[in-house]
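Shown here: the complex without one of its protein chains, the others still in place.
This part shows chain A:
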C-alpha cells in the first residue's frame, strides 16, 4: 500500500531542487525508510524518458556555381523526430568534421542543432550531444556518413533535388531525476510514461537561457520538405506478420516432434538408463 506523502513537502522540494540542479547532487533515493522527508533529486526507478530524434545530412549540388573544392553545399543536423524543440534536453551539439575543414570542431549551443558547410568530399561526421545538467552528465556520440552523391548515378545531378540521408533513433534516459521528469513531462519532444496521479513530483524549474526567444523547433525549417517522415506502423506490420509465420511454423514442428516421440505428452525428458 503506497504511503501518501504530505502536502507541505512540494514547496520545500522546489527550493532544494533549484540549487541541486546546479551541482548535480544525485542522491540515490533508493531506500525510502522515511517517505515524509523528501530527499532532493530522487531518481525515478523503472522510468525511462525517451527522446525520438532524427539526424543526418542534406546535400545540394551547386551546379554551375560548383568549383573543384566546393561542389556541394550540405547541412548536418539533429532534430526531433516530430520536429519539436530538442533544446529542452540537449544543451549543446558538437559536430566533428574532416580535418581538412578549418576549425573542424563546430559547436552549436542552441537549437536547432545544425551546421551548414560546403565541400567536395564524403566523410564521417561525429556528432556529440551534451545534455543539460539535470538530464545527464554523460555525453552521447552519434556517427553519420555524409553522402553527397545519389545512389543511382543514372541521371545528371540536379541542383533542386538534394541527397538526403537521415537516421531515426531514440535517446533513452533510464532512471531519470525527478526534477528532469517534472520539467519535461509535458513537452512534445519527449516521451514519458504516465505516472499515477498521486505521484509527487517537484515543481518544474526551467533551465537557464530558456527565456531565449529563438525557436528551437524545426517545424518551419527551410529544409523541412526534405525531412524524412518516420513511421513505425510499416515496420510493426512487417514484424507482426513475420512473427505470425514463425509461430505457425514452430507449432507445426512441435507437432511433428511429438509424433516422432510417439508419446501422448511431448517433450518429457526420458530417463537415461
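Just so it is clear, a contact is a pair of C-beta atoms (placed from the backbone, for glycine too) under 8 Å apart; a residue touches a chain by one contact, two chains touch by 3 or more; residues count from 1.
One rule holds in what follows: contacts and distances are computed from a predicted model.
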Among "WD repeat-containing protein 46", "Myb-like domain-containing protein", "SERTA domain-containing protein" or "Nucleoporin 43", UniProt-listed name of the chain not shown: "Myb-like domain-containing protein"
Candidates A:70, A:100 or A:158 - the one touching the absent chain: A:100
Chain A residues that touch the omitted chain in the full complex: 1-3, 5, 29-32, 35, 44-47, 50, 52, 96-100, 104, 120-124, 126, 131, 135-138, 140, 142-143, 168-175, 193-196, 199-200, 230-232, 234-236, 238-243, 245-247, 249-250, 252-254, 256-257, 259-263, 267-272
